[in-house]
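The following block contains the structure, expressed as structure tokens.
Of the protein chains in this complex, all but one are displayed in their positions.
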Amino acid sequence: MNKKLLSILGPVIIVALMIVFRYLFPNKITFLTEVGIFSIYVMGNNILMGYLGYTSFGQPFYLSVGAYSAAIFFAYFGGNIFLAIIVAIVVGLLLSLVLAPGLMRLKSSYFTLINAALCMIGVFIFERLLIDVTNGNDGLWFRGNMAATPLLDVRYPKNFFFFVLLILLIAFYLYQKMDKSAFGISMKATKANPEKMTFLGYNVFKIRSIGYAISIMMSTLAGSLYAINFGFVNPNLGENTRAIEVLLATLIGGVGSVFGPFFGALGFLGMKDIVSTFMTRWEFVVGVLTIIVLFKFNRGIWGLIEDGAGLVQRGRNKKTVKVGE
Amino acid sequence: MEIWITAIIYGLASSGILFLVSLALSIGYGLMRVVNMEAMVYYSFGAYVTYTIMSLTGSFILGALGGMLVGAGLGLLVETQLLRKIYNREMMFTMVVTFGVFMIGIGIIQFVWGLEPKPVASPISGIVKFFGGVQIPAYRLLIIVIAVIAYILIQLMMNKTIIGKALRAGIDNRENVEGLGVNINKIFTITFVVASAFAGLGGALNAPLVMVGPYMGFDMLLFAFITVILGGLGSIKGTMVAALILGQVINVGGTIWAPLATVGPFIVMFFTILIRPTGLFGKDI
């Protein structure tokens, strides 16, 4: 009952928070937009980590594939922003179709590391192999090529913020549907006990592959939004060193929860924002934080919220009992 | 012709370093099922300590010994204070925890030594001339010799000492070793410290060849991972063979087409794993 209420309230809380922050800190709008985009990225990773039990050290690869898909589209093909986003998602789908047959057979440790390798290969492809297309390390600039969109011209940061918020809302809506659906449950069951699922007649490989595809498409979607937000892309986006960021954000939010990714993104980026005002290099902080989160708050922020709500609920129940007496 | 022979010999030197650096990963996974991402901290510290001792005393040998010692000490610290507590946790947990430790290590390096890369001079500068005009820097040959000695020592330890036998048995079936009354944690600590010392040595030996910078461990982490994955997680023989293969891919491949030096190993591993999901010598674990 209580959890159900929370899950209905989840999207409301998120939108409300974003809009309150938006007007509370008007000069932080790009930061908030990034929180929105990063949330989608974290949601993608959360499918792997929380639903399928795979830890990937290569998520930046998928992010940069999405970003480059959009960037190349803008630079060479057209200016339609919606189309660019769709292109990025479709590329993500195709990529997952190519990779899933190999990757979804792997034990989780190998999966982790293969993804790290993919990251490295990705940087190589965008930096060296496709240098004629991507301009290598100089980055691909395309802000001027983006065409205006009707109703709300999302080329302006103010409007782009609401656009991202809208996409985020849709994403959460679908994410919640997925979580409740038979498919969402079978993913979690596969994570817990793949042998048993096979016995029961489920095609574990198929379940994992679909989950993987969704995860990748969310990452490439986030990548394309990043590209649009910055107006340019360079290979740094896909570097291995950044793989920990999305893992940590997922952990901070609460692995396997529906709304955790948003709080993870907010918590992580917020902290990064604060720390970077007094420290240029923040590896140390990230490291310490990772360990604290893992050992002390392993259910993440969403876990805390649930516990908090549980307390409120219990308190209320007590009251009703008293009234009954 | 000469450039190929040169490339092959350079490749052997790379293999030597890869092997030294990858051991801790291989053993950590084989025995304890922990992917210890932080192993490269020992490598980085090995290089930095070599730099510091060398700039203080001018002796590379002292530096390398110091690097080994510091590597071993850090390994001991991390194993007994952290890893031991998380052996039974799931893989994801241990990977992220050890990655966190790795980040902390990078942070400490930045704090102690700063962000600027440090140059380390090659301890011996001679060039050895072979038949047919092949010229190899003596230092590369030294690395090969040291790596071979290290390999022989490890083989002796694994096959002739009781610690090594217990270790092999433990890689096979950890629980049964404990069931005999062997304190497997102690065995593992000893082995882990030895492996960390080798990682430190790898850092010391590699210091004159690369820029000693805070992120050097990161680059090496990827290569070390490729080595252990390609060889098969947990197989020391596999680690050795994979190091030999990768050394050649990096150097001979890089001679054919320069970018292969960085991306070649990833491609080799990628396709090997797709064909053989457990690596060359790995068991299905």
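Note that the chains take the letters A and B in the order they are written out, and that residue 1 is the start of every chain.
By definition in this document, contacts are C-beta pairs under 8 Å (C-beta built on N, C-alpha and C of every residue); 3 or more make two chains touch, one makes a residue touch a chain.
The rule is short, and it goes like this: contacts and distances are computed from a predicted model.
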Taking the list "ABC transporter ATP-binding protein", "Electron transfer flavoprotein subunit alpha", "Carbon monoxide dehydrogenase" or "Copper chaperone PCu(A)C", the UniProt entry for the undisplayed chain gives the protein name "ABC transporter ATP-binding protein"
Among the chains included here, which ones are touched by the excluded chain in the whole complex?
B
Of B:Gly58, B:Gly179 or B:Pro259, which residue touches the hidden chain?
B:Gly179
Listed residues B:Ile8, B:Leu76, B:Ala169 or B:Val210, member touching the removed chain:
B:Ala169
Since one chain isn't shown, list which residues of subunit B touch it in the complete complex.
162, 165-166, 168-169, 172-173, 175-184
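One rule holds for everything that comes next: only the chains that are shown with their structure count from here on.
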Once you find the CA centre of subunit A and the CA centre of subunit B, what distance in Å lies between them?
33
Contact set on subunit B toward subunit A in their complex
29, 35, 91-93, 95-97, 99-108, 110-111, 115, 214-215, 218, 222, 225-226, 229, 233, 259, 262-263, 266-267, 269-270, 273-274, 277-279, 285
Which part of subunit A faces subunit B closely enough to touch in the complex?
49, 53, 55, 57, 102, 105-110, 112-114, 116-118, 120-121, 124, 128-129, 240-241, 244, 247-248, 251, 281-291, 294-295
